[in-house]
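Quick one: the structure is below, and I'll ask about it shortly.
Note that this complex is displayed minus one protein chain, with the remaining chains in position.
Let's turn to subunit A:
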């Protein structure tokens, strides 16, 4: 365990501190709190920037402390190229998002709460990417799901928001469970609970018979989080969240957690047939499905959301392709995507905010009104389309380097990539061109450039995409190469630059652009064709989710109706049947039934007579047809029991029983004279037999239990204790009384309290009537002062 590093701990905790102070700051400063709040993620960014030289030199930084040492659970971090670049993206883009939020939600009543959620998420996401221990990774993973739920449901007054939030939580939460199971399997295989140790144990993992099980479970977590087909549906729905959330969580950071996991697992799990089949197939499918669905949309945010789905597919596909350059291509594309997609989402928010609509068919000619947004959008589109001189161009070249080989599988995947990239090119330029160029269209609001807080983010990201490409050697040295090395598990160097190399990749890029331009010219008919196909299919996982949820509600209602029919006698029957089974089953199963007892030879005639009286009383209670008989026979069995106590050495019990029985009969008689309750048993014969069976089974159970207990020798040491000390210590001759008032005095106090509370409850039941108002008690109270009575 490396040394505890206070600054890193502070950096990890800062977002959570920011979450605490944000509401108070917003209350004081309004939307200008953004300038202060942005310092928090900016400090984190700087802190992680300091690690860059060390990490780019090829070393990884570890640190932390023991959390639960007895279970070998630590709070520890592991910062290599992969973690570090993710942490920089999270804190860097986070800073810009904090600015952007200040502008976008200016004047919103819940801005402080929103900031709190965003910072909570930021802390969770940072923790996720630098976690070393499995447990920590899992906890942070789930925390991102929960904060995502809060942010999607931010506008909780609308049903669509609530639905989307719940859907995202259910899908990613299920994935989280899968991830946990996968991590447990990995722990079982390797015996390690730290990612830093796992990456060196690839051979052990791949040789294990549980390899496939662990792989599928882990990918279950990754694919749900990163919205891979068929779990993609929650991501477009998550666009119900305010735009800063879409830009930050659902394009730049959180949805990449799955890609992060896949990249992290690559050294340990990669290089197998399963890995290189499952990832490209799911990734490729997601790429095509996502980009086709993106073409169909007319809402700017939804178009972007679906291209995010397809981009995530592309990243997964490249990570799993396994050839030289493929992992590097995935990494480059991830970086490029974080920048251009983050920018795009914020720009879509700007257009929505300033022009009043996000429908691309209702926008046009904003170029002169929103020049900065237009420039940023063009830069983002160039990067998204893979055109020089932007970073997207580099990643696209690298993708084709990685894919293009002379075998059918590679050629097929290349075609998939060309189609996907081409369609994303179309969407990117549609968003950058349609709203800005052309004739000015009358928009719901009179558009003008967004305020500084809102364009600083997209402008920075768009410029970043340009600078990273222009200064690619430096960028690769510090950013791309360390990250690629971490993903592939061995030192690798990224060399791709803006200088075009005449070769297959460049040619493939040209093919992509030609294909894209052709689709762009026909985009309207493509849109309606896809829409018609989807209508023809008619069912999708999104609809399936609704069916699943309503099915669950109906099922639980049905179960509740069976389990809780609201009839007391059914509850009673079930309860006592369970009692009977509990008593009888163990005795029968383990063959511990008591022996048939002999007739008690010492039984005297008056004792037998009293027991017989008790039986007669019981029979009469059952058979009673009128009130008087019932009361009298109830009394008979009660007094018989009192007599039994008398005959068997318990005079105290006997006296109490006589008194209580008398009182019970009197009260019962009083209540019954007031009530016109019928006493005859209305049960149909069938039910009588059923009830009698349950009752007799219970009775037999208690009888057999008592017989079995009295069969074994009696151990009297507790009683002996009381007998020995009752006079010596407590100075009382009557042992029973001494136990009650002395040895168990507190118990008796509790008993008195129970009797008192019962008395009060009875009093209130009798006194308090419907329509009772305060003061009415006093009217009935004979002790109340007379002037209050009217």
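Just so it is clear, contacts are C-beta pairs under 8 Å (C-beta built on N, C-alpha and C of every residue); 3 or more make two chains touch, one makes a residue touch a chain; residues count from 1.
Basically, contacts and distances are computed from a predicted model.
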{"item": "Name per UniProt, for the chain absent here [options: \"ABC transporter permease\", \"NADPH-dependent 2,4-dienoyl-CoA reductase/sulfur reductase-like enzyme\", \"ATP-binding cassette domain-containing protein\" or \"Na+/H+ antiporter subunit C\"]", "value": "\"Na+/H+ antiporter subunit C\""}
{"item": "Missing-partner contacts on subunit A, residue numbers", "value": "159, 162-163, 166, 549-550, 553-554, 556-557, 564, 566-569, 572-573, 576, 597-598, 600, 602-603, 607-608, 611, 614-615, 618, 621-622, 630, 634, 637-638, 641, 644-645, 647-653, 656-657, 660, 663-664, 667-668, 671-672, 674-675, 677-679, 681-683, 691-692, 694-696, 698-700, 702-704, 706-707, 709-710, 714, 716, 718-719, 722-724, 726-728, 733-736, 739-740, 744, 747-748, 751, 754-755, 758-759, 761-762, 765-766, 770"}
